[in-house]
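A single protein chain has been omitted from the complex, and every remaining protein chain is retained in its original position.
When the chains are written out, they are named A and B in that same order, and each has its own residue count from 1.
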Amino acid sequence: MRGQVHLWAAQRVTAALLAVAVLVHLVTILLAVRGGLTAGEIIGRLSGSETWLLFYAVFALSAGLHAAIGLRNVGAEWLGLRGRRADLAWLGVGLLTALFGIRAAWGLYAA
Amino acid sequence: MPLDATHRLDLRARNHPAYWGFVLHRLSGIGLALFLPLHFWALGQAIQGEAALDGFLRWTDNALFKFAEWGLVVLLALHLAGGLRVMALEFLGWRARQKDLVAASAGFALLIGLLFLFHAG
Partner (left out) sequence: MAETELAEDKALAWTVKVWRGDAAGGGFAEYAVPARANQTVLDIVTHIQRELDPSLAYRFACRVGMCGSCAMEVNGRARWTCRTHASKVVTEGGTLELRPLANLPVIRDLATDMAPFFDKWAKAGGRFQPKDAKDGEVPADFAVVPPASKKRQEADAGIECIGCGVCYASCDIVAWNPDYLGPAALNRAWTLVNDVRDGARRGRLDAVAGDAGCHSCHSTQSCTERCPKNLDPSSAIAGLKRSIFWRFLEPGGDR
């Protein structure tokens, strides 16, 4: 039960972080996509910038966990996937997704 | 059909703004959750160098992907707006303006979508 409350709380805390990050992301998209997207433009913005790296690392971690907790609810309610093993599997999915995102952010930082 | 199943599929019981707000929030959430690993994979191309990422970006530079991109931005805006609605209800205890909240969420998502359409197009 405590774990379930923690998951709920994590969902809200990541939601609050994501609300800010998504707004920044949307504005960046609107500015960046103008005139077409090029790798050079993306890398030029992100390469060597610790601020963007940190931003995207926090963003990816929040997004990965937030998505997994959300999918856990969908899985339980619509597919009947419940219990400890399902919870651990979702946690794994969340962390793996986040890691994937941080790897991408690192790649753009180091490029 | 068992009685339970007929209940579950009956939209007459569910046809009100907050319910549609929930449906949009959940479906956009599922869409974004499925897209997220793809997105990270695509950006991960950068690890193989600028040329690989550029190749990927060129590959996606067509009408189909533009439409999908627009769809994603709308999903993101929808989910963000729906999430703000939930957080306002939960943490601020807003109650009287629940319908307005749903409408405001939908309006916000539409605005972002249109902005993207005209700005990026």
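Keep this in mind: a residue touches a chain if its C-beta (ideal position, glycine included) is under 8 Å from a C-beta of that chain, and two chains touch if they have at least 3 such contacts.
These numbers were taken from a predicted model, which means no experiment stands behind them.
K.L.:
List every residue of chain A that touches the chain not included in the displayed model.
P.N.:
Residues 1-2, 4-5, 8-9, 12, 73, 76-78 of chain A touch the chain that is not shown.
K.L.:
Which chain B residues would touch the chain omitted from the figure, given the whole complex?
P.N.:
2-4, 6-8, 10-14, 16, 18-19, 22, 25-26, 85-86, 89-91, 93, 95, 98
Simple rule for what comes next: only the chains that are shown with their structure count from here on.
K.L.:
Taking each chain's centre as its mean C-alpha position, how far apart are chain A and chain B in Å?
P.N.:
Here the centre of chain B sits 15 Å away from the centre of chain A.
K.L.:
Once bound in the complex, which stretches of chain B touch chain A?
P.N.:
Within the complex, chain B contacts chain A at residues 26, 29-30, 32-33, 36-37, 39-41, 43-44, 46-47, 49-51, 53-54, 57, 61, 69, 73, 76-77, 80, 83-84, 87, 90-91, 112, 115-116, 119-120.
K.L.:
Would you mind writing out the residues of chain A in touch with chain B in their complex?
P.N.:
Residues of chain A touching chain B: 12, 15-16, 18-19, 22-23, 25-26, 29-30, 33-34, 36-40, 42-43, 60, 63-64, 67-68, 70-71, 74, 97, 100-101, 103-108, 111.
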